[in-house]
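Only one protein chain is missing from this complex, and each of the others stays in its spot.
Entry: subunit A
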Amino acid sequence: MTATRPGAAPLRPLLQATDVSMRFGGVKAVDSVNFTLGEVELRCLIGPNGAGKSTFFKMLTGQLKPSSGQIRLRDADITGAHPHEIARAGVGIKTQVPNVFNALTVRENVFIGAARRTSVKRADAIVDEMLVRLRLTSIASLAVGQLAHGQRQWVEIATVLAGEPELVLLDEPAAGMTQDEVHRTAELIGEINKTHALIVVEHDMPFIRLIAKTVTVFNQGRILMEDDVGRVLADQRVRDVYLGKQAA
C-alpha cells in the first residue's frame, strides 16, 4: 500500500477511530484523533514520551473507554467494549510494560493464547509452531518470570500471535532488546505483515527505518503528521518534537 494521506481512508478500513479523545482529569492524553488503518496494513506510530500512544492503544483494546469519539473495527462499533470482547473480535496487543503469566512456563503462556479459539490438541500444535517461529523452543519449560526482558517480550508476542488476531498492536516491541533481537523482531514484523495488519509504536529510529512504510506522528495527544516514512523522518517539525523533548 502506498502512503495514506490523513482523511483519505481506503474503501473499507479495518480500523477507524473518529474524533477519539481521552481525558484524565484536566489532561487531554489523546485529543480528537482521527486514525484509519487498511486491511493488512503496517503502520508505525512515533512520538515523544507522553504523546498519548499507549493511551490510544488502550482505547483500541478496551482497557480505557474513550471520553469521546468512536472506534470501529470493520463494521463493528467497538467503542468502550470489554477488552475480552475486542480481543475476540480479532485485536491482539503486546503492551508497553510486558503482561505475561510470570509463574507459568513459556509453553504454558503461549498455550493460553492459543487455546481460546481452538481445541486443546490444535492449541498444542499452534504452540509448537509458535515456539519455533519465535525461537523459544529451548526455553519452553522455563518460568517466564525468570527470563530476561527481551525474551519476555517475545513470549508475550508469541502468546498474542497464538490467538491468531487480525490486527496486531505492538507497543515498543524493541525496547530493552539486544541488537540481534531487534533485527529478529523487525524480520518477524515483516512476516506477520504478510497476513496481518499491524500498528507498531517505537522510539528506535533505525528500527522504524527498517520496518516502516507509513508513519503517524503523535505529539501532545494529537496527530502531528502522517506520511511516508522518508518524508516523516526528514520533517523539521518531527525533528523539533523529538529534540525538544530530549532537551527538556
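Heads up, the rule we're going with is that contacts are C-beta pairs under 8 Å (C-beta built on N, C-alpha and C of every residue); 3 or more make two chains touch, one makes a residue touch a chain; residues count from 1.
Heads up, the rule we're going with is that contacts and distances are computed from a predicted model.
This figure omits one chain of the complex; the name its UniProt record holds, of "Sarcosine oxidase subunit alpha", "Sulfate adenylyltransferase subunit 2", "Succinate dehydrogenase/fumarate reductase iron-sulfur subunit" or "Branched-chain amino acid ABC transporter permease", is "Branched-chain amino acid ABC transporter permease".
When the full complex is taken into account, the listed residue touching the unshown chain is A:T105, out of A:S21, A:T55, A:T105 or A:T185.
Which of A:S21, A:T36, A:T55 or A:T159 touches the hidden chain is settled by the complete complex: it is A:T159.
The residue touching the chain not shown here, chosen from A:Q16, A:T36 or A:T61, is A:T61. Among the residues A:G92, A:G150 or A:P173, only A:G92 touches the chain that is left out of the figure. Think of the hidden chain as still there; on subunit A it touches residues 61, 63, 82-84, 87-88, 92-93, 95, 97-105, 107-109, 111-113, 115-117, 120, 123-124, 128, 137, 140-143, 145-146, 156, 159-160, 163.
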